[in-house]
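Quick one: the structure is below, and I'll ask about it shortly.
Note that this complex is displayed minus one protein chain, with the remaining chains in position.
What follows is subunit A.
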Amino acid sequence: MLNQYLGNYLLNHNLVDRDILISLLDENKKAHVKLGVLAIDSNLMTAKQVSEVHEMQKRFDKKFGELAVEKDYLKEADVDYLLNQQKLNSIQLSQLLIDHKVFSLEQLEEVLHAYRKENNFTDEQYRLMQKGDLNKILESMIQSQCDPLHIGKTQEYYDYVKLFLRNFVRFIDHQPLIADSNGKMFLEDAEDVIVASQEIYGTYNMVIYLIMKRETFIDFASHYSKMKINKRDELAEASVAEFLNLNNGLFTINMSEEGNPIMLKPPTILDEVDDLVLGSLIQIPIITGIGKLVLAIKPQ
């Protein structure tokens, strides 16, 4: 899961000229992504190993994958995995950087290493919140609540919830736990809840709701803004809304990487969620160090 698209990273670190980046992003024909670049991008081979296999290809009439497996640089399963990665946007960009000689393989390897270091969520952040079999609990919760019309999208909903939990650990609190409970009952009653909401549209259409009691909302706002917030005011609302906006923005990057572009509408703050809507939501009740909250997804 990414914090930043590779193109953005290159621009911000002045690694690529702005005009060159525009022309690379603009290339309409899909770059034929070579296995060597895929292998470097996935950290499965070094640039030196890739160059070695390229040299071997000049002498032997064999495919890259075959030779890499023979040299024990890759397993067969790795080759299959790499071929599945071909459509990712950042990989396309990596290949274009090589094709247009912006970077050598060694330079690309160095850049990608630094990019991954700066932009992947750390395992530490995720490990802190793993109690019990979190993945299985989430999968089962989403499957059981998803209506038949949207059952084909459960992987995306699952990816969304995992991203949310990682960002929650990153910005708010280290100890979120998934509760085994109905969302409405979990919050005990619907009185005095505040809801942050944002619509996502494009290849996937859904509305995200973050539902919590007033005290939790204020604490959440304080944690995210790193400011002292004591009441529900414009700053508190802006803080919670901005967390949701940030999380969903990162979701757009990850979806775009998979060739599924989506976009956001501005977030809003509501005082309730209609019972009818609540009934149709995929609800993930979460116990946190600042109180209970419900992350809910309304597929559309």
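Here is the rule we go by: a residue touches a chain if its C-beta (ideal position, glycine included) is under 8 Å from a C-beta of that chain, and two chains touch if they have at least 3 such contacts; residues count from 1.
Criterion: contacts and distances are computed from a predicted model.
Of the names listed as "Aspartyl/glutamyl-tRNA(Asn/Gln) amidotransferase subunit B", "Stage 0 sporulation protein A homolog", "Putative outer membrane starch-binding protein" or "Osmoprotectant transport system permease protein", the one that matches the UniProt record for the absent chain is "Stage 0 sporulation protein A homolog". From the options A:S42, A:N89, A:Q107 or A:N205, the residue with contact to the chain not on display is A:N89. From the set A:Q107, A:T154 or A:N245, the residue in touch with the chain omitted from the display is A:N245, counting the whole complex.
Touching the omitted chain from subunit A are residues 3-5, 7-8, 11-12, 18, 21-22, 25-26, 89, 93, 225, 227, 234-235, 238-239, 241-242, 245-246, 248-250, 252-253, 255-257, 261, 263-266.
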